[in-house]
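Right, chain A next:
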Amino acid sequence: AGDDGGTTESASGLDQVTVGIIPILDVAPIYLGQDQGFFEDEGIELTLESGQGGAAILPGVESGQFQFGFSNNTSLLVAKDKGLDVRIVAAGNSTTGEVGADFSAVVAPEGSGIEDAADLEGKRVAVNTLNNIGSTTINDAVREAGGDPSSIDYVELGFPDMPGALSGGQIDAAWVVEPFLSITQGQGAAPVLWNFAEADPELMVASYFTSGSTADADADLVERFASAMETSLEYAEQNPDEVRRIVQTYTSLDAEAAEGVTLPAFPTDVDQDSLQRLAELAVEDGALSEVPDIGSMLP
Partner candidate 1 sequence: MTHTATTRTGGLGGRRSATDLATSSPVLGLAGVLGLVGLLEALPRLGVVDRRFFPPFSEMVAALGELVGTSEFWEALAQTLRGWALGLAVAAGAAVVVGLVIGSQPWLRAVTASTVEFLRPIPSVALIPLAVLLYGTQMQATLILVVYAAFWQMLVQVLYGVQDVDPVARDTARSFRFGTLRRVRAVLWPTALPYVMTGFRLAAAVALVLEVTGELIIGSPGLGRLLASAQTAGAVDTLYAIVLVTGMLGIVVNLGARTVERRSLRWHPSQRRDVPA
Partner candidate 2 sequence: MLDVRGLTKTYATGVQAIGDLTFSVQRGEFVCIVGPSGAGKTTLLRCIGGLLEPSGGEVELAGKLVTAPPADMAVVFQEYGRSLFPWMTVAQNVELPLKEKGLDKARRRELVQESLEAVGLADMTGAHPWQLSGGMQQRVAIARAVAYEPTVLVMDEPFAAVDAQTRAELEDLVRGLWARLGVTVLFVTHDIDESVYLANRVVVLSGRPTEVLGTVEVDLPAERDQLETRSSERFGELRHRVYGLVQDAKRGVRPGDVR
């Protein structure tokens, strides 16, 4: 294990690259890029390994099991804060910026009396990870609405478990992303807060990243990966139908569901302001001790 991120060449002369991803909607571009041959064009033979969340992917990237990984930005900021040398190499996905039509929202059952962010005060709200991107953006919205976010009782629950818990009354509201947003809406829950779109209309939610050692040892590879990623993101942004198609190949989403979901935006640029904003929110909630040196995290 841990060969400093060095890559091996395949028989075809391509660099073999393994990327740790979470098999959800958000990573459709990389699958599309693989499908479309954008990585091969850059001399990269891509292997996608799915892990469940940052807990599995970050150590993998750190140890060189993966050359690149996919993670939400707050997790990357926290890792940086704790002294992990993470380098963002490409944008992952962003909010659509449209309140009312984003891929992420806080939902509450219809008729629950929760109608806007301020109503979340004192309520039990499910997020998939405590003290992370979900709760910091929600807290911000509650503060904006004049509420006291510290009174919110956050519970940690996997996204897949939220629809059941919500309709069973175990929780008052839930932060969900697609396809669970559609699912809960189908069950008669209504969005009360579009936490990403409201935090920043251009909020970049997740990124592709690598470790400092890989970035330093193989700058050329990083560059080629970033370039292929860019092409992929652009292709995804232009071809939403392709996104809806490819998603069915690596998740269990069926065609009908895939048609119905709201897709995130896939801008090509790494948005430094988003990182700054997320870091500030995290500092405010105590998830980060201070805003880290964001510049050193960028390519």
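Throughout what follows, a contact is a pair of C-beta atoms (placed from the backbone, for glycine too) under 8 Å apart; a residue touches a chain by one contact, two chains touch by 3 or more; residues count from 1.
Candidates were picked such that all candidates are chains of the complex that A comes from, given by their letters.
Values in this document were obtained by computation on a predicted structure and should not be read as measured data.
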Of the listed candidates 1 or 2, the one touching chain A in this complex: 1
Residues on chain A engaged by candidate 1 in the complex (per definition of touch): 1, 18, 20, 23-24, 49-52, 55-56, 59-60, 62-63, 65-66, 158-160, 163-164, 167-168, 179-180, 183, 187, 250-254, 257
